[in-house]
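Of the protein chains in this complex, one is absent; all others appear in place.
On to subunit A.
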Amino acid sequence: MSQIIDVAHLNYRYPQQSADDLTLKDISFSVAAGEWVAIVGHNGSGKSTLAKNLNGLLAPASGTITVDGEVLSEDTVWNIRKKIGMVFQNPDNQFVGATVADDVAFGLENQGVPRDEMLARVAAALKQVNMSDFATREPARLSGGQKQRVALAGMIAAQPQILILDEATSMLDPRGRAEVLQTIQAMKVAGNLTVLSITHDIDEAASANRVLVVNDGELKEEGTPAEIFRHGPELIKMGLDMPYAERLKAALKRQGVQVPADYLTEKGMADWLWQLSSNK
């Protein structure tokens, strides 16, 4: 698999910080094309700063970022932004257009896409997120989940290779969150999309191929969700919730039941419980 994102020794500090007080400290990782990577960490650990460094919204103090073979610099930044779609946290504050269709078209307008093609792509993108009936609605008349789906439709229309979700589901209710995640899964299946999701949401982290744990600006750990979820109660310190199966395991352990140390999915947990009771 080819590496689509390559980050080497990235350091970042905000202008008001002193030289030795870094927000991001020597971060190195790479992401393969088509991979879904979740970045987790508690509040203020530098996750969002990392995301903004990746498409040049913030300029790193040192280190290199390579996206799809291009090293991020002042000359390549606009080209790289074309490849990276970003969805932010607050659905209201990233809605640029006056209506749903206008917002979806905004990114295409910026790229100078001809109008005929734009119309087709906007319609197709709205259909994919199930918002076709809302094309002429104003943002004030949409719910949070709907606005976030419009933001996604904007990404679908712009056809980026990489999608960065900066806590894109954190202001949504469980249903809106599930809808958005399903849409992203469908996008991923449809094209060879790489997803980087910054999240506190356990389901979102669980659907990733790999989880990066950021703590105080440093990359603390990386592994599959199963490897990370094995930490059990420590997950809370990482800014994540415990998966339901882990919580059940912890509760059983307190009751004196011998539980397996490995992470089990809900289905795995159910299977294990069946085995446990049939052995008696």
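One rule holds in what follows: contacts are C-beta pairs under 8 Å (C-beta built on N, C-alpha and C of every residue); 3 or more make two chains touch, one makes a residue touch a chain; residues count from 1.
Here is the rule we use: contacts and distances are computed from a predicted model.
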Among "Acyl CoA--acetate/3-ketoacid CoA transferase subunit alpha", "Energy-coupling factor transporter transmembrane protein EcfT", "1,2-phenylacetyl-CoA epoxidase subunit PaaB" or "Monovalent cation/H+ antiporter subunit E", go ahead and choose the protein name stored in UniProt for the chain not displayed. "Energy-coupling factor transporter transmembrane protein EcfT"
Out of A:Ile39, A:Val129, A:Ala158 or A:Leu240, which residue would touch the omitted chain in the full complex? A:Ala158
For the chain that's not shown, point to the residue among A:Tyr12, A:Trp36, A:Phe95 or A:Tyr263 touching it. A:Phe95
Kindly note down the residues of subunit A that lie in touch with the hidden chain. 52, 55, 57, 78, 81-82, 84-86, 88, 90, 92-99, 101-102, 105-115, 118-119, 122, 138-140, 154, 158
